[in-house]
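Single-structure report; data block below.
All protein chains but one are shown in place.
Chain naming follows the written order as A and B, and within any one chain the residues start at number 1.
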Amino acid sequence: MDTHKKVAHTPNGQQTPSPEAVDVPVASPEGHPIEQPGRQEQPVEIEGTPAGQIVVAPPATLPVPTRQRLVWLRTLLKNPKALVGIAIVVFFILVAVLAPVIAPGDPTEFVDAPNLPPSAAHLFGTEGQGKDVFRQTVWGAQISLLIGFATGLLITIVSTVIGMTAGYFRGRVDDLLTLLTNLFLVIPGLPLLIILSAFLSPGTGTIIGTLAFTGWAFGARVKRSQTLSLREKDFVAAAKVSGESGFRIIFSEIMPNMISIIMGSFISSTTYAIGASTALAFIGLGNVSEVTWGTNLYWAQNGGAILQGAWWTFVPSGLCVALVAFGLSFINYALDEVTNPRLRAEKELNRTLKGTAFKKTKTRATPVLRQSQPK
Amino acid sequence: MRYILRRLGFYLVALWAAITLDFFLPRLLPGDPAATILGTGGQLDPSQIQAVKEALGLSDQPLILQYFTYLTHVVRGDFGISFSNFPVPVISVILTGLWWTLLLGGSSVIISFIIGNLVGIFGSWRRGGAVDSFVPPLLVFIGAFPPFFLGLCAVYLLGFQLHWFPTRHAYEDTLTPGFDPAFFGSVIQHMLLPVLVLVLTQLGGWALGMRNTMVAILAEDYITMAEAKGLTQNRIMFRYAARNAMLPSITAFGIVLGFVLSGQLLIEQIFSYPGLGFLLISSVQKLDYPLMQGLFLMITFAVLVINFIVDIIYTRLDPRVRAG
Partner (left out) sequence: MSQSQIKIARQVQNETLLDVRDLRVEYLSPKGPVRAVDGVSFSIAPGEVLGLAGESGSGKSTIAHALLRVLRPPALITGGEVRFKGKDVLSLAEHELEAFRWQDISMVFQSAMNSLNPVMKVGDQIADVLVKHKKISKKEAWQRAGELFDIVNIDKKRLDAYPHELSGGMRQRAVIAIALALNPPMMIMDEPTTALDVVVQKEIMQQIEELKEKMGFSILFITHDMSLMVEFSNRIAIMYAGEIVEMAPAREIFENPLHPYTKGLISSFPPLVGPKHKMTGIPGSPPNMAEPPTGCRFHPRCTMCQPVEKVVNPTLQEVLPGHWLAYHEGMPGV
């Protein structure tokens, strides 16, 4: 395993950022340029390292100060893609919270004739039983987002604890937890989720529980490999020598350096949970009396929306799920751009070359851009 | 060889874990599992009840003996009798769906793997090019759509409104399966739309994953050396960079397969495509517990077998694993 990197894609195909690789594109913390171009980052070879993840070994032997640790967060908040993603997610959270204001009235109330197309009276029309689709869409945000974020949080906690425990303690604990993680990765998630939900009594709690049960493994794997590389760092060794306990080291030395990974994992878990819970509800495995985007789709399908041509009964809820998932994925995509030193390097170069005399070529040869430079 | 044996061992453990999980599932049901299951099973005579009970391992024996009885049944491929297709054995029902699922899943995975990886390779190569600036965000956007919602929209728009594609089943109902062109033509025609939807939902994952791995690989010394050697761009891109970047893509195959399959289950349901996913969801809706359990095992088994095949391919592609 020492000769090649094992890497894997995250479910949404994104690369998980490495926290220390932040804000040191070409210069080490002391600021001098690094010898050997193309080798600023020494790849760390660990089984299960996520896609192309490169861990930079910082020349500094001291723990990264807090101020520097969170530089990526500030950069993230300046990234246009991240801002678009955040705006979308915040919009839907506001819709959920302000549902009684935006769409007053009971979403399960029969308001008019069934399958009416959108009109001034019913913005999104009515569905197969004569309920107001706009109300259902707006109110559906509440439980859909609740399930999404609650599951995301639960998965993040479980995967962080398992991943970091495995990565830090190594040995038999690691072997066992890694086996468990790999088992959950290879056993197909949705079929398991479906039969679990079929055998268990339906309810929001059950859904969150089963989603977390089937969805924690990927995050655990990512965090384990990150912990494995962080535990070899000098500041961890220093803490060990000074007699700090294992759990103290995990929480106060290692975890602060993994914040961006933990955040990325929370976002992707939430995305997964919203998608999977909608899918479950769609096939009737949720609590069908609740109003969620998934149950809206279930009722639309059951009411023969497609045959009736009533596209307005399924498009709004589906689009909401897609937009929330897109917003979340876009934040993660931006997070990747911000924390992946190579993507940043390319960006930096492109920005400089833009609008100059330099002509883009197919080759990747080092660009030459002569500047009139006072010496 | 040792690598292959280790992987095989792992898959056997995984299979055992899935079987064990399957065994305990009925015992999660509130109340007496046998009563609950059989209460939903329609009219059965006592001998059949006994047979079902035995197949599920639900007897008056101690739990551990029940477990071993269950294991022996599963190993023999005896998953009991399907309630909703009574008295057809579960295994026969499953086998009718298996090939359709493999056909649909196989074609969509192969197509999206090839297109997605090519997009990823070219995107990472042309820095700042159009492929790299606009395509990834677009793929993130498409990838955000739940596969079944995309399926619904496709069925509605391209099927019911425009009548470009058939909207249900795997082939024309009037045809009988057989080796004739009309049947094959119909099968392909019925595959087009579900495969299109599945490819769209998978494309982003492959492309973005490949792009990120390529970006990492392009910083390796052997790429610099290949460039210094004055090799052509194509040779560096494919023989040096993509050839190495492909390895993680293949390692990730197992995980990706799970996601692909999840999407496919619902797509089958939407297109009434008679694969395992369609069977699984209808068995859930009909509360056909033995069929559900059997399907779960068969799907898991299929995933494990495919993973193992991919592992064997991997050893052919990576000389370091082949030797170790």
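Rule of thumb we're sticking to: a residue touches a chain if its C-beta (ideal position, glycine included) is under 8 Å from a C-beta of that chain, and two chains touch if they have at least 3 such contacts.
In this text the structure is predicted, and so the values were computed from the model without any measurement.
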Out of A:Ala113, A:Val241 or A:Ala365, point to the residue that touches the absent chain in the complete complex. A:Ala365
Residue of B:Phe10, B:Phe79 or B:Tyr240 touching the missing chain in the full complex: B:Tyr240
Candidate in contact with the missing chain, chosen from B:Asp22, B:Glu220 or B:Glu268: B:Glu220
In terms of residues, what is the contact footprint of the unshown chain on chain A? 3-4, 23, 25-28, 30-39, 342, 344-346, 348-349, 352-353, 361-363, 365-371, 373, 375
Which parts of chain B face the unshown chain closely enough to count as touching? 127, 218-222, 224-232, 235, 239-240, 243-244, 247, 317-320, 323
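Just so we're on the same page, only the chains that are shown with their structure count from here on.
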Considering only the defined contacts, which chain A positions touch chain B in the complex? 3-15, 38-39, 41, 43, 51-54, 81, 179, 182-183, 185-192, 194-196, 198-201, 218, 271, 275-276, 278-279, 282-285, 297, 301, 306-307, 309, 311, 314-315, 318-319, 321-323, 325-326, 329-330, 333, 336, 340, 342-343, 346, 349-350, 353, 360, 362-365
Flag every residue of chain B that touches chain A in the complex, lowest number first. 10-11, 13-14, 17-18, 21, 25-26, 28-30, 125-129, 136-137, 139-141, 143-146, 148-149, 152-153, 155-156, 160-161, 204-209, 212-221, 223-224, 227, 233, 247-249, 251-252, 254-259, 261-262, 265-266, 269, 280-281, 284-285, 287, 289, 292-293, 295-296, 299-300, 303-304, 307, 318, 320
